[in-house]
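Every protein chain but one is kept in place in this view of the complex.
Right, subunit A next:
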């Protein structure tokens, strides 16, 4: 399958790990950041021979083995990366790694809570540290509005501003614009929108987005991509994918701090495997510190969702982190981790807390429900967080939706649950018991054995045997 005769010696090691970057046959370091000129994507890439069957999307499962440390280390010490990604353990496609960022050494797979406006709603930074949060997301759109990226820069960057000693990630601002502003429009120049402050027409270009993120100072910054909903069909998706590739070049050119901020590219392409493949290859060509899989978690059916994740994780380089944007349900995170993804973010745990819902191994617990008023048990008997150790469901029930303290306590528990899930994913892979962990997870969540079909399909591709969790006649 790998046309090894085309590969020069210098890239051979890279090729072993990224079998589907074969398009870059003659390029060792195609786009060094400082010399980049924005230009059209090389259309020739699109025409390179593609097999007609899509078996290439699902490579045979790699037998569990640990990546030799020295090999991984040798590849990543590129001067354009401000991170180190060292894989400590594997099971087939799943991997547990040490991700070293400028402000913090973290462990993947990991979940990143979303602190939209420079804070996770209702939690202090000391609580977040106690819970075990490693990387927190800040929303560029909101921060650029208030208190403005210039102010954050003047006061020493977002880390200093909010006194968060660990790692931060900022998104590009594009998604919020498209989802929050009625009159946002995307052109080749950038995202045009009406300023929510005074109604003036404004433009967010890739350059501007990167500049704002440079000022905010997060460890990881995201390229501005042309994101479309997965429920949309037609040529718009293709247009968005190619534009994303054109914009990544502009983002790379505008990035002034590659030595301490990692620019991640975002793979778009809707649910079309051909488009996704083109996008992956185009981004991998640019040799970025990490890659995100975007455009998902927007209402598409789960069966399409996991296939896109599987295809992208198979095609993205082994030695770089992979971030699935917007993925937050615990089940989705377990499946994506099995397929080889490393990082996740979602507002779900904190948002659902404010509506009175707690995350538990069995799924969710709706504390608003009348039955909770008499339940003297903790939210989750197996949870060691401050909330479960001290409070009963009945007390939380009388707080939720009426008192701020209720959503504070639930947010604390939900984030603790997500960070515990992250830690368990990491340690179970490192300690060689990942399949057992997955089975136990599914058994708790589906005690009747009614594991959804999409999960079964995904686990098959991931090479994890979950037959012990599924009842003999699963409903499809």
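Note that a residue touches a chain if its C-beta (ideal position, glycine included) is under 8 Å from a C-beta of that chain, and two chains touch if they have at least 3 such contacts; residues count from 1.
Everything that follows uses one rule, which is that contacts and distances are computed from a predicted model.
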Which of "Queuine tRNA-ribosyltransferase accessory subunit 2", "Transcription factor PRE4", "ALA-interacting subunit" or "Very-long-chain (3R)-3-hydroxyacyl-CoA dehydratase" matches, in UniProt, the chain that is not displayed: "Queuine tRNA-ribosyltransferase accessory subunit 2"
Residue, one of A:237, A:379, A:399 or A:438, that touches the chain absent here: A:399
Interface with the undisplayed chain - residues on subunit A: 117-119, 121-127, 130, 142, 146-147, 151, 154-156, 161-163, 373-374, 376, 386, 389-392, 394-395, 397-399, 402-405, 407-409, 412
